[in-house]
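Note that this complex is displayed minus one protein chain, with the remaining chains in position.
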Amino acid sequence: MRSRVASTAVVAAVAVLAAGCVEDGAADDEEATAVEGLAGEGSGEECTIEEPVPVGVVFSLTGGAAFAGEYQREGLELAFEEINGKGGVEYELVLEDDATELEDSIAAFEKLIERDEVSIIVGPTLSDMAFSTFEDAQQAGVPVLGISTTAKGIPDIGDYVFRNSIPEEVALAQSLPAARDALGLENVAVMHDNEDEFTSSAYTTMTEVLDEEGIEIVGDETFQTADTEFRSQLTKIREDDPDALVLSALPAATVPLVQQARELGLDVPIVGGNAFNSPVMIDNLEDAAEGLIVGGAWSDALDSPGNAEFIESYTDTYDRAPDQFAAQAYTAAHMIDAAVRAGCDGNREAIKTNLGQLSELDTVLGTLSLDENGEVHHEPVVQIVEDGEFTLLDG
Amino acid sequence: MFAGYESLITTMALTGILAFSFHVVLMAGQLSLGQAGFASLGAYISTLVVPETPLFGGLSPVLVGIPVGMAVGATAAFVLGLPVMRLRGVFLAIATIAFAEVVRILMLNAEWTNGARGLRLERWVTPELAWFVLAILVYAFWRLGPSRIGRAFAAVREDEVAASSMGVDVARTRMTSFVASGAIAGLYGVLFAYFVRRIGPSDFGFSMMLDGLVVAVVGGFLVFFGPLLGSAFITMVPEVQRAAGLEAGWIHPFVTGALLLVVILLLPGGLSSIAGYLHGRLRRSPPPAPSTGPRAGNEPPELPELPAADTPVLTLNGVGKDYGGVHAVHDVDLELRAGEILGVIGPNGAGKTTLVNMISGHVAPTSGDGHVLGRKLGAAGGAHRVARAGVSRTFQHSKLFDRLSVLENTLVGTHLVSKPTFVRRLLWLPSARRDENRAVSQARRQVQRVGLADREHVPAAQLSYGDQRRLEIARALASHPSLLILDEPAAGMNRVEAAELSELIRSLAADGVTIMLIEHNVHMVLDTCTRVVVLNFGEVIASGPPQVVASDPQVIEAYLGSDETGREHV
Partner (left out) sequence: MLQQLANGLFAGSIYALFAIGFTLVFGILRHLNLAHAAIFTTGGFLSVDLISRQGLPIWLAFPLVMLAGGLIGLLLERIAFRPLAGRPDEHFAGLISSVAFGGMLIALVQARYGTEQQSISSEAFPNEVYTVAGVSISLAQLTTLGLALVLMLGLAWVVAATPLGRAMRAVAENARAARVLGINVERVTASTYALSSALGAMAGMLMVLNVGQGDLGMGLAIELTGFAVIILGGMGSLWGAMAAGLILGLAEALTIHHIGSSWKDVVAFGLLFAILLVRPQGLFGTIKAREV
């Protein structure tokens, strides 16, 4: 018996050693071998590349984040259709749905990187997924372009990681002072969804910015992502009597929250970040949307190059107005195209190098650059809802 | 070979591991659904101990986290299990779901977990490690099935009351499956976290529970490799859909749902039942189970001595059972000695079965006291303690383990006379095989005794009514009882069968087993028993040798009946 236990123990130990080996730290970043057919001749508008450049796309087309994913897909597909129409370079999209599930996102990235061998990946929709999948892409040497991943720290993951969605800090750093100047705010109440990664990190930023601007926080309430009843919290805030309500929430919660606030007689201005920037939401809110102040990356009122055409073309194709998600996706396509044409090379390394050097590009988001960290820079917009429409607030 | 599919196959292995944590409780028939909570606790707490760099230069740091995660999960399951132990079915399900939700909210609001933003981790889980762990689980469950505790799980799943009457400690068995589930879930949590590179409380929510449950049920919880099949199925369905060219979007969840529905509707027992079906088709005769090969059945079991003749086996003094005003049993005095065959007769509703339930420990008396084989009636502990004292019984309405075979049913009966074998089976120790063979030989003997030897492998649900009664007797005999209580065993039997049963009973008594026989077949009772007791309206109205009782006028009036000529109908 004892010898049997002993020998089993030895076998087990050997097996564990065999199965448990890992490499220390991150594997050496692979340098993908360049594909010949993806390197072309000429440059810029004259560039021609023989083979179609494969572009991988991972969005949340079903599940909790689908409200964003669909817009993203539409914006991206629209842009690439236009770009393919120009000729010289053809882009082939490989689209995957990660169903708002982390494991699916990882699997989708693996498929695109290893089996489909794409040159670049756009997405995923949620920062949550990005933190894991971007690591994989970084280690595999595949450039990634996040278009809605606004959480702190994303570009720091590595030199293959880029994003074109301005982080919440930047949007808020613009909208809060603008609101304060326009409305003369001295104290505010803050409400945020503390169950969601995005909104709770935005909340941290909000409180920091409010502090810097010298605005006092007189009420601080939380709620959960799936909540639809906010009257209890709003009643408390009503008692705190703030000058404005600063909100960090996803669109699903925003509509009932704003409506209930108005019903309870809480008529103060409401200020929000990226997640508010949705025409559908404004429509659903109807009158209650009046006076909403929204900071974000894009506005349909923005006089940026190509914006009017983009809005018209999108509305024609999809029977609805685009939102910020669509605009950022649309821009991403143009950024990729610019990078590919700059070196006239659709290989991973080339795209990575050229994206990193993208500077002063004219897009529907405005004039845009990527810094050496992969972070985006462009003017954020501050909007106020007037007569049911987004108008720019000059602050 | 798997280059480019590593994440996919790791996910497949991890899903299988999660499914095993459901499999182990479903095996025992419990709908315990708190695994997401155990996984969450296991994952978060393991982050406190897992080092940042590989051990000894090459070993995955997760190896430190695994035992911690398992211990945390097991402990949490134990703590949760104590209060919810008495819940069953949907109530247990909801209570455990509620627990998982509470854990999620606590983790969300705790400081050290970083709340909704979660924790970032390195990927320390390789496909090899994940599959290694899964392989160990598959191995363990393979060895579990034919072991004593594996049978106990199955028995508790099929019929708790019958299981406890065969000496299985139902509460402890359920708790064991609970704790095992917690350990495996904790293990999953750790591996999951160090694969996806992060933990956030929202990862361990309702949808994780649904995923695990679906995989476990679809794969099948009656066979040890069910979770493996289920996980392969669930992981491959999206890939297959992609390969078939289905566009990304709503079509995928629709098709997945449809496939699930089809599998569940067509395959009772899940995907693993296909394997059983194929196995059955490929062989002409039913296969012997691993430990029941041709050689098994020769080794004699070590059985304790039965009480010597005339030793008091059962004493009842004024025992009664009231159900809120209804006297089911009233003031019954009874004495039974070793070697006797006592018949208990009386009209329906006379309280016979209630009396038996009190003796076997399923119901406590409300008045009076009694002892059976040294154990006080109504003492704490339940029916399995009484069984351990040497009492065995059959039921008025057959309580068989429907999905188990004749032999397997009887094997459960050997619970009290066989030794635990699971741990030794893991190590393939020969002594485990010997003990299993002993149990099988004991079971086989009883099966032969009741005449079911040629139907050893038939599932109990497929037997004829008469055979089912006989199987119950075989099972009851397998525990080598000192006192065997038979509750209407001859119901549905014809004259010939009843005579055979009579013969069997007499031979058992000759071997030293004390028998208490409740029957409506008065002829058989008078033929077989050494003494008869008559109950009417919960009271004893006659007691004595069979012929004396049969001619007692009170008995005739109450039960036997007479025509105008005054002759009794017997």
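Every chain is named by a letter (A and B) in the order it is written, and numbering of its residues begins at 1.
As a convention for this text, a residue touches a chain if its C-beta (ideal position, glycine included) is under 8 Å from a C-beta of that chain, and two chains touch if they have at least 3 such contacts.
The structure displayed is predicted, hence computed values, not measured ones.
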{"item": "Sole residue of B:L55, B:A71 or B:I251 that reaches the chain not shown, by the stated touch rule", "value": "B:I251"}
{"item": "Sole residue of A:V22, A:M281, A:L302 or A:V376 that reaches the chain not shown, by the stated touch rule", "value": "A:M281"}
{"item": "Contact residue for the chain not shown (choose from A:F80, A:F131 or A:F223)", "value": "A:F223"}
{"item": "Sites on subunit B contacted by the missing partner chain, in the whole complex", "value": "26, 31, 83-84, 86-91, 93-95, 97-99, 101-102, 105-106, 108-109, 160-161, 206, 210, 213-214, 217-218, 221, 249-254, 256-258, 260-261, 264-265, 268-269, 402-403, 461"}
{"item": "Contacts of subunit A with the absent chain, listed as residue ranges", "value": "61-62, 64, 66-67, 69-70, 194-195, 221-224, 226-229, 231-233, 235-236, 251-252, 255-256, 259, 263-265, 280-281, 283-288"}
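Rule of thumb we're sticking to: only the chains that are shown with their structure count from here on.
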{"item": "Residues on subunit A engaged by subunit B in the complex (per definition of touch)", "value": "1, 4-5, 8, 15-25, 61-62, 95-97, 99, 101-104, 106-107, 109-111, 114-115, 128, 131-132, 135-136, 194-197, 199-201"}
{"item": "Contacting residues of subunit B [partner subunit A, same complex]", "value": "3-8, 11, 14, 53-54, 57-63, 108-109, 115-118, 120, 123-124, 126, 128-129, 131-133, 196-198, 200-203, 207, 238, 242, 248-250, 252-253, 427-429, 431"}
